[in-house]
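Then we have chain A:
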Amino acid sequence: MTVVAFSDVDVLDILVVLAVAVTAVLAVVIPRRVSATIAFLVFGLLLALLWARVAAPDVAIAEAALGGGVAGALLVDALHRRQPDSPQRSRRRTATVTAVGAVLGAVTVAALVTVLSRLTAEPADLGPLALEAVERSGVSHPITAVLLNFRNLDTLLEIAVVVFAAVGAAALSRDRIRPVSDPGPVRRVIAVVIVPALVLLAGWLLVAGTSEPGGAFQAGAVLGAALIIAHLCGVHAARAEGRRALAIVVTGLVAFIMLGAIGLAATGTWLALDLDWAFAAILAIETLLTVSIGMALAMLFLAAGSRDEGSVTDARARAAAAGGAP
Partner candidate 1 sequence: MTTLQLFLYAGAFILVLGVVATMLVRDLIRRLIALNVASGGVMLLLLALADRGDGEPDPVPQALVLTGIVVMAAVTGIAIVLARRVERLDDDLEEVEP
Partner candidate 2 sequence: MNDDTVTVMSALPVVLLLTSFVPALLIFALREKQTVLRTTLNLAGAIAKVVLVLVLIPRVVAGEELRTEFTWIPGLDIVFVTDTFSLFFVALSAGLWLATTIYAVGYLEGSPNRSRFFGFFSLCVTATVGIALAGNLLTFLIFFELLTLVTYPLVAHRGTRAALRGARIYLAYTLSGGVALLLGVAWLTFEVGPVEFRAGGIPEVAEFAARDPLAATVIGAVLLLGVGVKAALFPLHGWLPIAMVAPAPVSALLHAVAVVKAGAFGIIRIVEDVYGLALFAELGMLQVLAVVASVTIVYGSVRALAQDDLKKRLAYSTVSQVSYIALGAALLSPIATAGAIVHMVNQGFMKITLFFCAGLFAEELKLSKISQLAGVGRRMPVTSAAFTVAALGMIGLPPFAGFISKWALGLGGLDAGQPWVIAVLLTSTILNAAYFLPIIATIWTSPRSEADGSDDDAFPAPARRSGWEAPASLLMPAVATALFVVLFGVAAGWDYSPWVLAQIVGEGAWP
């Protein structure tokens, strides 16, 4: 085996990568949900750090907001529930399966490393081509140009993923988390202070996204958090459920496609953004998307986190009824 030389690698890089790897291992091997979740959240934060290291601040913000924030929140909520006993399996069998998995995994990693080592260290010519095209895109921030202009089809489809996830989630959870019936003073304060602050932050991220890191997704994630908090604090106006919420969610997607149709009518090319009004159009769409994404994420959270104490009681009642009349 060749000796791996780390001479030309920054020690800090090695440490961060090690930390990421270790937290990743911890996140998947720790049997208790709570601890595993915490390890995963740390993993997410360290990843965000790594993103910053590879010159991807947009991704870092998104990771922090979405990966660490919303996903983390979803997981934390899931922890409120009792972890079901894992199915009884013989230790020996578990050990065998784990060993086989580990060996297969090691072989796969080795194969992948062989393949990856053949990749060129030269940057792809795509980067300069894309950067050069940014000035014809209507925005100055390269990633926003890619997301909302060059590859806006991907973005549209990704919105669709979020929208239909929310639609699906809404359909699958009939009983939702209920706002506290009598929000106390603390909750009121939280609602009054934090929610507007988050909304402002979302707005800033949105506008900044045209020239700096940020954009609709990050803004949407923050807005989603604001909606969730407002909901939990009993602000009925922010209810993320029902047909009205669904309408808000689908509006962004439909508007995006409409913009495509307008582009087709105006320039003969679907989703083409003519330079004159590209900035205005992008900002308008981003605003609608932010609201849609925020609402969709809130819906997802509320569907996933719905904890109605009634269910078990209902089941008991049903069982009793069933038992009473066999």
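In this section, contacts are C-beta pairs under 8 Å (C-beta built on N, C-alpha and C of every residue); 3 or more make two chains touch, one makes a residue touch a chain; residues count from 1.
The candidates were selected such that all candidates are chains of the complex that A comes from, given by their letters.
Given the structure is predicted, the values throughout are model-derived calculations rather than measurements.
Chemist: Could you check which of 1 or 2 is in contact with chain A in this complex?
Modeler: Result for chain A: touching candidate is 1.
Chemist: Write out the stretch or stretches of chain A touching candidate 1 in their complex.
Modeler: Residues 4-6, 8-10, 13-14, 17, 20-21, 24-25, 27-29, 31, 33, 36-37, 40, 43-44, 47, 50-51, 54-56, 58-59, 62-63, 66-67, 70-71, 74-75, 77-79, 81-84, 86-87, 97-98, 101-102, 104-105, 108-109, 112-113, 116-117, 119-124, 126-128, 130-131, 134, 142-143, 145-147, 150-151, 154-155, 158, 161-162, 165-166, 168-169, 172-173, 217, 293, 297, 300-301, 303-306, 311-312, 315-316, 318-319, 322.
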